[in-house]
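The complex is shown incomplete by one protein chain, all other protein chains being positioned as in the whole.
Let's turn to chain A:
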Amino acid sequence: MVHGELWTVKELFVYPNEYIYWTIQIVMYPFMTGLVAGAFVLSSLYHVFGVTQLKGIARFSLVFSFALLPVAMLPLMLHLLQPQRGIEVMMTPHFTSAIAAFGIVFSTYGMIVASELWFVYRKHFVETAMELRQLGDRTFSQHLRHLLFSALTLGAMDISEHALEKDEKAVKILAGIGIPVACFLHGYAGFIFGSVKANALWMTPLMPVIFICSAVVSGIALCMLTYIVTMEARKLIAAWKRKQYPELPSPEELKSAEVHVVTMTAKYLIMFLILAITLELLDLIFRGYTAVKSWDILRSVIYGRDFVNIFVIQYGMGNLVPFIIFLLPRLTIKRAVAGTLMVLLGVFMMRWNVVIGGQAFSSSFAGFMHYHLPIWPHDMETFKEGLFGALTVIVTPFILFWFLDKVMPVFKETH
């Protein structure tokens, strides 16, 4: 069986070689990249623009962005038919190709986030390394930790007031550079699609901008959600620990900080959400108004076959409902959780409708293709391009975040 045949159903006249080649992993790819960019932009709002109300979530989203970073590449690797050659994109970049920019932009961005994190956590690295150094007889794990933290200091042990001020300045500069790079990282993911002139749905110069806006939306939403979940977990732990250490902050104190941050973040979320929806609708109206040759088939896909996916799930449940949820006064944590979940669903469906919807019609404009997502994997291919492959991609950043938090404690200041 040829690649794609298993999950593609053809209807009317479709060219013999056409199948749904870009599947769930290519939906995951812009989704995860979007989360990376969005999380970084959120952290930069504090670091660069000095939105102090976001201080609580800024460090969190920076570490989370770093945890998401390797996962942006994972769907691409899982999607390649020759994954062992994936590195060739870095080795022999072909500069006319939008994908080839991935290696360059991705590594630049990775280095920026890594350096920013280093400056943010340098004090912690030094302190921990010193603490461990002073211990007389270290256990094996303490010895390993000592080695790790000593290496992470990179020999810069000065944590005087003056040095820390310099660190802060560096963070600000890096975050400033990071914003355009993060936007570029996702903008070019949109460019990959927008520049495919053979695909009538993708071919629009608005695609990179639409991708950037929805990326920021999804990144903020995921950070909010994870922040809330983590804080809830902390509250439970705090309540349990306070029995032993009464000096720890009470669950009520933690809660008030949380609502404050969530309300503020929600405002930024709404702002970017409006921008994203406006651009998407503008694109749709423009296509209908100009009604070029491809409009007939696009219309039948958008208003017919994909109506539920686009208008009910993406615009309705994913945009309109959370919009109302966040705009109603006195935002509660429960409502914020519901809202962010729906926003994430909306952004995911936007990616789905672009990637799968773009392949729902034949280049002949005379036939359609349907994608049946493989659920239970029965070989590597159905795993990679199916539900479980996508779940793997979703779970990985949380595992990475858990590990990163051990080295770079996100909530250290309030501990």
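Quick note on the criterion: a contact is a pair of C-beta atoms (placed from the backbone, for glycine too) under 8 Å apart; a residue touches a chain by one contact, two chains touch by 3 or more; residues count from 1.
What we mean here is this: contacts and distances are computed from a predicted model.
Undergrad: Given the options "Glutamate synthase domain-containing protein 3", "4Fe-4S ferredoxin, iron-sulfur binding domain protein", "succinate dehydrogenase" or "cytochrome-c oxidase", say which is the protein name UniProt records for the missing chain.
TA: Per the UniProt record, the undisplayed chain of the complex is "4Fe-4S ferredoxin, iron-sulfur binding domain protein".
Undergrad: From the listed residues A:S65, A:S150, A:T265 or A:S362, report the one that touches the chain absent from this view.
TA: The missing chain is touched by A:S362.
Undergrad: Check the options A:H94, A:H162 or A:K406 and report the residue that touches the missing chain.
TA: Checking each option in A:H94, A:H162 or A:K406, the one touching the absent chain turns out to be A:H94.
Undergrad: Using the document's contact rule, name the residues of chain A that touch the chain not shown here.
TA: Where chain A meets the chain not shown: residues 1-5, 9-19, 21-22, 76, 79-83, 85-86, 88-89, 92-94, 96-100, 102, 192, 195-199, 293, 362-367.
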